[in-house]
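One protein chain is absent from this view; the other protein chains keep their places.
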Amino acid sequence: MPRSVARRLLAGALTLALAVTLTACGSGGDDEEGARGGPTTAARGDSGAGGRRGGVLRVISEEDVDSPLDAGHTYSSAAFNVLAATVRPLFRYAPDDPERSVPDLAAGPAEVAPDGRTVTVRIRRGVRYSPPVNREVVSRDVKYAIERGFNPSVANGYAPVYYGDVIGADRADGGPIAGITTPDDQTIVFRLSRPTGTLLAEAMVLPLSAPVPPEVARRYDARPVGGYSTYAAHQASTGPYMFAAKPDGTVQGVGIVPGRRYVLRRNPNWDPATDDRPAYLDGIEWSVGNDPNVAGRQVLDGRGMTLGDTPTAAIVKRAVQQAPDQIFFSPGAGNRYAALNTKIPPFDDPNLRKAVAAATDREQMRLVRGGRMLGDVATHFLYPGVSGFEEAGGLEGPGVDFLADPSGDPEVARRYMAAAGYPDGRYTGGETITVVGDSGDPSDKDAELVDEALRSLGFRTRLLLVDANTMFGRYCASPRARVNVCPNLGWIRDFADPQTVLDGAFNGAAINQENGSNSNWPQLDDPAINAAMARAELIVDPQERARAWGRIDRMITETGAAIPWLWDRQPVVSSEDVRCANQLWNQGHCDLAFSSLR
Amino acid sequence: MTGYIVRRLLQAVVVLVAVCALTFVVFFLLPSGDPAVLRAGRNASPETIARIRAQLRLDDPVWVQFWAYLKGVFLHFDLGYSYYSSQSVSSLLRERLPATLSLTLGAAVLWLAIATPIGIVSALRRGSWVERLFMGGALIAISAPVYWVGLVALYLFSDDIGLIPLLPGANRYVGLTADPAGWFGALLLPWLVLAGAFAGVYARMLRTSLVETMGQDFVRTARAKGISERRVVLRHGVRVAITPIVTLLGIDIGVLLGGAVLTETVFNVPGIGTLGFDAIRYADLPVIQGTVLLAALFVVVANLVVDVAYAYLDPRVRVNG
Partner (left out) sequence: MSVGTPGVLREPFAQPPADGGERAFGRSPAQLFWRRFRRDRVAVAALAVVVALVLVALLAPLLLKLVGAPGPNARDTSALDDFGAPTGPSSAHLFGVDDFGRDVFARTVYGARVSLLVGLAGTAIAALLGTLLGLLAGWSRGWVDTLLVGLVDVMLAFPVLLLGLGIASACTLGDGCAGGLIAPGLRTVLLVVAAIGWTVIARVVRGQVLSLRERDFVDAARVGGASEWRIVSREVVPNLLPTVIVYSSLMIPQTIMFEAALSFLGVGVSPSTPSWGSMLADAAPNFDTQWWYMLFPGLALLVTVMAFNLLGDGVQDALDPIARL
């Protein structure tokens, strides 16, 4: 999924991937990281077991959590973090085990028929919605939840990708999908047009499968305001926590105040007997819009707080030097890259793209975020922990000359400029380059460094720094906005399959002209790469898949369509009395249902 | 008197309409690019954009658009909807007003309290080292950027990160009704910083005004009559010298109510200033526009109030004004 915010993905071809086997290739990432000059701070996840009951955790962040905060719509890590506490998808991950999914709403593992075309899931009894809905969850609620993902007013980004093979999904627009049936209140059956049942079973960890009461949601889904369903403002929770609400169930303004705060309280209708999660905390208060340095200091020195997004370099330094127990570097937290728009001049010219890549000081881009602790300078797109990483070249990468020197190589840049027709090494054309970056600290500094690299090559630039939501929704994920460079992009796996890192991001078939919906940000449309992806999706053998996708990673890197600059180890900072169960499957932030206060 | 008020009111209305027009130009006519797209914001579907086009009557001639906009603002207080949070702009402004109000009025009380004795003493002890000290301090106060002073103040006195932990730092604002003690504590440092800047101006102004007044005939007469120097200054001098202060005070409060952007950002007070500033980060055009319009409204109203008060005090104005 994209690092921060939700968007729509076009349906891509699906894979026969045996995701479960593949995730085995992702394990062992922890120790590797630790040995490669990483921090001595804890690299092992905390399961959270044995925590003390009680207390309110305050999460402080600069960036807003996604809006609308609707489980059927969101596709960002912060939103997944919050919603993991309030909704119960069919499956989930334990915080310290990102490889193996366990049943959440489901009563047991999904049953995939031998031909791979049918998936049956049984759900638990005794799971109830929060007040005022109160009633028990039935299988029809899960069916509705998935169907509404196809409703344009909900616009789920991954529904067409992972549920697209369900019979009837190709024509779905919010109405019933024939391929999803509920023979009884506890059973839900998916019939697929292709044998991709195993992938679908794995995809059920995503929040789209969390139940939604149709009698509540239907009226909001049917009459969208400003293009979106407003169900999120009245959502019912099934998890250990719910959004604070008025007696009539209205959440907006109380538990959800976009741009300000989110307030979670215990869900009185949550029955611990139906859930393996301890839910130690009495409540969570998530405050957004905070200055990251002030917030970082408050978290480090205070009590009962944790940072909800990325700390600044100064905070990372302070934590590592003065409070190493309060900072955790979550491995395998995704990649970061700068996308160059390959569809419009001047970056339709690959030589110019490679010149920019060679001129970019990726080492310093990492330095301004906090330095070596934050991960390795990236040389391609699959990151450590994802299968295919070694096959794509590992740490060294495919060995392209324009990425050979992490600090940038002016000589190589000059050569590519000359090859593009600018023998002096400086651009003399008429285009003004629009660069749209994230205004949050430290991402704004990375954007400025990329902007500087462009200007060093003689480009005239217009640098626009906006918040992350706007950056994606209005500019970078909207081809019509005609943005030339987006430096603050990145991708995290949906689950440990290399396809989920490369397909949506670089497949020509994934290009979507709708505003805010394009995930192939550089709009790379290379026929050779597209064909290779189409073939690789169908490979079953995990070793072969790794090789195939590793090769595709090399091909993508060689086009220069995007400049990979970091493989993240996401730093997570908490107060000393916070027992943070870091979500290793996400970005390492505290899992609200497992964390506690000492 | 009534005639004067009516005239000023009419003038104010005209100015307000003109202010609306100018805002309209800046936010509707100036930006290149499709206005509907700019307003629709992120993830806008073609249906949303079409709806906004119809709502803004973008295919009508300019004066029709302006008329619709004018009617919307004046009759319905409809300033549109924030694209970011989908809340109506007017409700957002209403929500943020108390914080700005607290900050402005508190600071005003403080700076008057500081400036008055300083100005008076400086006027009375002309040429002495006291006057030099005070006026020097005032000069520094008006020359230092308020956000810099704010940062230095936090660096020195903030209780979480300052060298001498004394006062609550940034980002601690709570509503008055929610927690009066917390409200007061959180605003102390911002009040002091904001008041410091203005106190310098007012001290200098009061001093000059007072000195000038003291040189006038009626004061000499009062002295000749044997009234004590103290009474002369306080009862006769200050009362007259105050008038330019009042004028300026009204205008400054009017401007600050529109959002003391710089102070609010440094201390993260959730007022109108930060609303406008955040809206820039989100590229949220309707909110930016609403903030600017509201601020202008405050200034116009403040001017009106000051003029009427002035006319009440000084009959000459009513005749000529």
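Here the chain labels run A and B in written order, and each chain numbers its own residues starting at 1.
The criterion applied here is as follows: a contact is a pair of C-beta atoms (placed from the backbone, for glycine too) under 8 Å apart; a residue touches a chain by one contact, two chains touch by 3 or more.
These figures come from a predicted structure and were not determined experimentally.
Here the missing chain is touched by one residue of B:Val14, B:Ala54, B:Ala113 or B:Leu234, and it is B:Val14.
Only one residue from A:Val368, A:Leu457 or A:Ala505 touches the chain missing from this view: A:Val368.
When the full complex is taken into account, the listed residue touching the unshown chain is B:Gly258, out of B:Gly119, B:Pro168 or B:Gly258. Of the listed residues A:Glu202, A:Asp451 or A:Glu514, the one in contact with the hidden chain in the full complex is A:Asp451. By the touch criterion stated above, the residues of subunit A touching the omitted chain are 291-294, 297, 312-314, 316-318, 320, 361, 363-364, 366-373, 407, 439, 441, 445, 448-449, 451-452, 455, 462-465.
Seen across the whole complex, the unshown chain contacts subunit B at 11, 14-15, 18-19, 22-23, 26-27, 30-34, 37-38, 126, 139-140, 142-148, 151-152, 154-155, 161-162, 197-198, 200-202, 205, 208, 211-212, 215, 248, 251-252, 255-256, 258-262, 265-266, 273, 276-277, 279-280, 283, 285, 288-289, 291-292, 295-296, 299-300, 303.
Rule of thumb we're sticking to: only the chains that are shown with their structure count from here on.
Centre-to-centre separation of subunit A and subunit B, using mean CA positions: 43 Å. Across the complex, subunit B is touched by residues 7, 67, 152, 155, 225-228, 258-260, 289-291, 294-295, 297-298, 301, 439, 465-467, 469-470, 472-474, 514-517 of subunit A.
The touching residues of subunit B, when paired with subunit A in their complex, are 37, 41-45, 47-48, 81, 83-86, 160-161, 169-171, 268, 270, 278, 281-283.
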